[in-house]
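A single protein chain has been omitted from the complex, and every remaining protein chain is retained in its original position.
Up next is chain A:
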Amino acid sequence: MSDPTGSGTIVHPDGEPSETAAKGRRMTASPGSTRPGTEKRQKPGRRGAADTSTVLAVPKGRTGAARILLGRDAVMIYVLLVVVLYACIVIPRFASPVTVGFLLLDVIPTLLIALPMTLVIISGEIDLSVASIAGLTSALMGVLWQGGMPIALVLVICVLAGLVAGAFNGVLIAYLGLPSLAVTIGTLALFRGLALVVIGDNAVANFPPGLTAFFTSKIGGTGIPTVMVGVVVLIVAFAIVLHFTPFGRGLFALGYSKEAATFVGIDVARSKFLLYLATGTVSALAGIYWTLRYSSARSDNASGLELAVIAAVLLGGVSIFGGKGSIPGVLAGVLLIGTINYALKLDRVSEVVLIIVTGSLLIISVVAPNVAAAIKQARHSRRVRSAPLP
């Protein structure tokens, strides 16, 4: 090993420290991967650094749909399918349009807020004030409507209120650099308090019947709520932003390392600010939906929803430490919780059990990948130790 050129110190393909060491070994050993073409490009005097190993991208990686369907995030999708199938078979009355309708109506607020929450958590932050923003919006809506304002204007003002609430979070977190956990615990209380100031203990229920009916109406006989059309548009929009835009790429990068993100020209503060605008705005939409669906504007609407949303997002494979996650995974997470809850309700299981089941699921979903990784690691290190030294 005292070869002064150092050529002996470089690459040993067998020692690839990746999780698929076995795979890597097989690939480097195959005759096609020696790639004489690439070696010809090397200068004559060049030391044989690459001679024994694969050059980048010899194995073609997966792209597009295959990447999502075979990826880590897909696990939840499969779990969801299994649960739905199981429920259809075992629980009477589950497989019906009525189920679809109620399940979706129940799940929409969580689903809506989960979208921007996914982006926020991937970027390494959190927003606990979402449900309070929804409550504030609901309160505002009730008061303004009762005050005689045209409903269209009320809705616009409510959305703007959400935007402003989000901007408030955003300025504190993105531009003043305060920790998002602390800031949004504060605004969780602040916005809920404001809601109480706005509407007090009253409840406003006399919204235009046409509008409230629209919010619970279904598309034909399918049982799918009409508002799902709008929700789907938002889902697609968020999925595109996260998975197919430069901005989305930046979010993953800064979720892992804000410093490294800065060095490739990602504006960390601006990105975070935009995310909080999004959570604020979408929370307002969820507040509006909540108010019209139950035809009731109250200060405590949607209270506690933030935890349900975060639970669903984490269940959907998003890492609480940032950097990891996908919209399809989160959809599966939200629908999984919704389905289990609904199925158990149909089966007349009490509320307490539902909460216990949800909590356990969350813990399992967070623990399972760690256990899997630990097993993989243990196997890997055993293999490394038993392998002959280079």
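Some points to look at:
The working rule: a residue touches a chain if its C-beta (ideal position, glycine included) is under 8 Å from a C-beta of that chain, and two chains touch if they have at least 3 such contacts; residues count from 1.
The criterion applied here is as follows: contacts and distances are computed from a predicted model.
Think of the chain that is not pictured: of "Glycine cleavage system H protein", "Sugar ABC transporter ATP-binding protein", "NAD(P)/FAD-dependent oxidoreductase" or "Transglutaminase family protein", UniProt labels it "Sugar ABC transporter ATP-binding protein". Checked against the full complex, the candidates A:Gly193, A:Gly230 or A:Gly323 give a single residue touching the omitted chain, namely A:Gly323.
Among A:Gly170, A:Pro225, A:Gly250 or A:Gly280, the one in contact with the hidden chain is A:Gly250. Among the residues A:Val159, A:Ala261, A:Val330 or A:Ala343, only A:Ala261 touches the chain that is left out of the figure. Listed by residue number, the positions of chain A touching the unshown chain are 1-2, 4-13, 15-20, 23-24, 27-28, 38, 42-43, 46-47, 49-50, 53-57, 59, 61-64, 67, 240, 244-246, 249-250, 252-253, 256-257, 259-267, 323-324, 389-390.
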